[in-house]
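A protein chain is absent from this complex, but the other protein chains hold their places.
By written order: A, B and C. Residues from 1 in each chain.
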Amino acid sequence: MLVVLKKGVSESATSDVAGRLRMLGLAVHRSDHDGQVRLGAVGDGAPIDWELVRGWPMVQSVAPIPVPFKLVSRVFQPRDTVLSVGRCAIGSHQLVLMAGPCSIESETQAFTVAEAVARSGATVLRGGAYKPRTSPYSFQGLGEEGLKLLRRAADAHGLAVVSEVLDTQLVPLVARYADVLQVGARNMQNFALLREVAHAGKPVLLKRGLASTIEEWLMSAEHILSQGNSQVILCERGIRTFETYTRNTLDLNAIPVVKELSHLPVIVDPSHGTGIRDKVAPMARAAIAAGADGLIVEVHHDPDHALSDGPQSLYPDQFAALADQIRTIAGVVGRTL
Amino acid sequence: MLVVLKKGVSESATSDVAGRLRMLGLAVHRSDHDGQVRLGAVGDGAPIDWELVRGWPMVQSVAPIPVPFKLVSRVFQPRDTVLSVGRCAIGSHQLVLMAGPCSIESETQAFTVAEAVARSGATVLRGGAYKPRTSPYSFQGLGEEGLKLLRRAADAHGLAVVSEVLDTQLVPLVARYADVLQVGARNMQNFALLREVAHAGKPVLLKRGLASTIEEWLMSAEHILSQGNSQVILCERGIRTFETYTRNTLDLNAIPVVKELSHLPVIVDPSHGTGIRDKVAPMARAAIAAGADGLIVEVHHDPDHALSDGPQSLYPDQFAALADQIRTIAGVVGRTL
Amino acid sequence: MLVVLKKGVSESATSDVAGRLRMLGLAVHRSDHDGQVRLGAVGDGAPIDWELVRGWPMVQSVAPIPVPFKLVSRVFQPRDTVLSVGRCAIGSHQLVLMAGPCSIESETQAFTVAEAVARSGATVLRGGAYKPRTSPYSFQGLGEEGLKLLRRAADAHGLAVVSEVLDTQLVPLVARYADVLQVGARNMQNFALLREVAHAGKPVLLKRGLASTIEEWLMSAEHILSQGNSQVILCERGIRTFETYTRNTLDLNAIPVVKELSHLPVIVDPSHGTGIRDKVAPMARAAIAAGADGLIVEVHHDPDHALSDGPQSLYPDQFAALADQIRTIAGVVGRTL
Partner (left out) sequence: MLVVLKKGVSESATSDVAGRLRMLGLAVHRSDHDGQVRLGAVGDGAPIDWELVRGWPMVQSVAPIPVPFKLVSRVFQPRDTVLSVGRCAIGSHQLVLMAGPCSIESETQAFTVAEAVARSGATVLRGGAYKPRTSPYSFQGLGEEGLKLLRRAADAHGLAVVSEVLDTQLVPLVARYADVLQVGARNMQNFALLREVAHAGKPVLLKRGLASTIEEWLMSAEHILSQGNSQVILCERGIRTFETYTRNTLDLNAIPVVKELSHLPVIVDPSHGTGIRDKVAPMARAAIAAGADGLIVEVHHDPDHALSDGPQSLYPDQFAALADQIRTIAGVVGRTL
């Protein structure tokens, strides 16, 4: 239920209402809009006497949130969520560029790529240290050693760090090095992991699952918000369809849909979305034109020898050229890079 | 097989080679590139002595075309196909805007919408007179009366006309009024219809089927080209996936893929692709940013009372605003509107 | 609307009611159930005073048909439709086996296969004379010559004939030779063709489109029934999904769903459904176990040299073994072969 308080209600009165709702067995989340406090009150299905709540003096209105994703919805929070990650305010007029190699492979690689992407305008360095691989016989990542390299390379160039967490037991370790915890497409409905990353208290990059509807994706974000962490960045990275020419089908329709339904920022991964180097730039441009809040792009200085995802990684100069094009399109949609 | 003739071979020598290939039982198609004549020679699978052909004095090289769509491929014709439709050279640096109502409903509607879209920069008026409807009980279009209205409204505003043909028997009638014959998504593999529209000698707008791979789509275009009509415009309009929030999943990945594989122009239909009015503009912008050669958009002056597809039709002023945004993005990708 | 007449209403009174409904601008279709006449009355959306109809003395009840496919639904006709095709009553307790080559290729082939499948219990011979081919350069069928061979081979072994129609202009020709007109998956929403085959007055085998929902499939059947031809056999032949190991994904779930929603018989094509010879028998058995009314199976005496679909065609002895297994499973589901 959405409980909107009257204008001008004091902080202590707000606390009082929230406390009373909690005594009814409800979890209470707060959002502010147009000078009014909005409380999202979610229970476990047990019946509540909402007429009673409606009668409280500080309460202006009580109404159901008509979508299954409650805290994630614009009904609960009309204004855009803006997250501070490094030098970037993700979800604001400022577009975010996250870039870096698929996997961290070596010190040279990490520093070379970090330097290149920073120069082109990226503010977040991506790189996998623990890799989800279809085959148990493929390179699984450097582990903590990879995280250390990633952190040092990022720090050397003033970048923030995003890296994937594969399991609940790895959350504390990855959180020690990364600024943003990534939940990959294969784990989008690993609900134990969603709960654990929520508790780490850091921003979470939540990729859309290969076969997930937009609603299921928002419901997975709701798992994180319902644990009290509202710093979620959604990431469209392609869905699975019958088309096999591209690795996945990047679903850009999801961008305007998510922007309508939710206040959370949404970025696009054109590298996994297409799986083909020379399709990355067109789809990256398209993503920004469709209204995305940013991009996460795979860049490698020597993709022919990459241990994973080489064929979809941009060369540093391709990334630089892309960043220039993005800058111009940003203007058309009222954004800056 | 691709038979490339030596530089400077005369027209009569070219005719001679073509004639000899035909005597071997091959269909011969011609394309010119970099001052050289290229002959695409396609047989019915009977064995040909290609060593013999390789030895002919005017022949520089003979090589297989390594894709199933032969005449449609860039291997056969490296340069972009450019089609003249009304005032627009489709496939050139000039983007094409096709716009109009889903169905032609009345004189007022046809003229009002034609006037509006012409003012915003459209050069082709769209409008259905024969409608493919899932239900036999829905409005099936005005038939020839609709075609007449469409033609008159277009002529009044200097526009060309595109309209759908549903059956081989209707080809002559629709070709009498329309400048471009549209083959709809449901008929993409209606091979009898493809042959018949090819023979009408007019440009064909070939929509991608809901469950068609890019290769199947290009193969359907090959059906038209193999009949001697190379004036085909491809149109991406959304594929069917598990996602139900949007009516279809507009597959913009197909744009850069088609541009790589084929010389044919490719445009995008964001109206059917999304099925939701306020998602049309973002996806239209994205289509141009991804490299499409133009758009086909549903516009209606009174969509609440449209007999079909009202919820996805733009208001004229929304279309005007969209055209302005497209104009700016066009510059980023080296095009004009 | 479903207009149910009172028990014992005479034929002339029934005609009277039907006539009055027609005067209201409605198309009227009849079905009998439990000694009562049921009239399905479908209009073009213009308002009708149903209270008036409800008051007519012979009328027991008037109620909307709550699904978009009206005449196809069990609401309109609760009992199963049974069609006589050759020696088989399709849709009765008797299962139908349709079998034969993908394409008719020669007299030897047609007669050899016809003899084999007849001996194993098939009552309908299948065979394509006009083939829908993805490539314009593939074998397109023998045309009328193929139809003649098919008819003679069938007659020689007491079989009925089913063959595909690709275009409205071919309907009279195919109807001259075939007992059942097949509309292929690619033409499931070729509405002009649906109307034309309906008018031929013969049973129609309507294959499900590759990307068609069950509802769309039933709506295509409704196109045929609404033209006054209720002899429709539905055929599930696989849908398109992300899985590529099999040619298509045979959707057997559709069998119990269709049996619940509609009175029309539904058969299964495991040959196109899987595209792999040794997967045909398991899926054929599964289809019967799931409640299908029969099978249509590709059989070829020399599949390695077949001009189309060789890899999915059964050898005659494999078909014979399959027929034996089907006979036993039939008993479990209350059917016979």
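Just so it is clear, a contact is a pair of C-beta atoms (placed from the backbone, for glycine too) under 8 Å apart; a residue touches a chain by one contact, two chains touch by 3 or more.
Predicted model only: the values in this text are computed from it and were never measured.
J.: Touching the left-out chain: which of A:R133, A:R176 or A:H305?
T.: A:R133
J.: Of the listed residues C:R38, C:K279, C:H300 or C:R335, which contacts the missing chain in the full complex?
T.: C:K279
J.: Sort through A:A13, A:L173, A:L210 or A:A320 and give me the one touching the missing partner chain.
T.: Counting the whole complex, the residue in contact with the absent chain is A:L210.
J.: Write down which of A:L83, A:L166, A:V197 or A:I267 is the residue touching the left-out chain.
T.: Candidates A:L83, A:L166, A:V197 or A:I267; residue touching the omitted chain: A:L166.
J.: Which residue from C:L142, C:I239 or C:A323 sits in contact with the chain not drawn here?
T.: For the chain that is not drawn, the touching residue is C:I239.
J.: In the complete assembly, which of C:A116, C:L252, C:V266 or C:L314 touches the absent chain?
T.: C:L252
J.: Spell out the interface residues on chain A facing the chain that's missing from view.
T.: 42-45, 68, 70, 132-137, 166-170, 186-187, 189-193, 209-211, 216, 219, 222-223, 226-227, 240
J.: Could you pull out which residues of chain B are in touch with the chain that's been left out?
T.: 240-242, 244
J.: Residues of chain C in contact with the chain that isn't shown?
T.: Counting only chain C, the missing chain is touched by 211, 213-215, 239, 241-246, 249-257, 260, 273-274, 278-279, 282-283, 285-291, 325, 328-329, 331-333.
To be clear about the criterion, only the chains that are shown with their structure count from here on.
J.: So, comparing C-alpha centroids, which chain is the farthest one from chain C?
T.: Comparing chain centres, A lies farthest from chain C.
J.: Using the average of all C-alpha atoms in each chain as its centre, how far is it in Å between chain B and chain C?
T.: The separation of the two C-alpha centroids amounts to 34 Å.
J.: How many angstrom between the C-alpha centroids of chain C and chain A?
T.: 49
J.: List, in ascending order, every residue of chain B touching at least 2 other chains.
T.: 211
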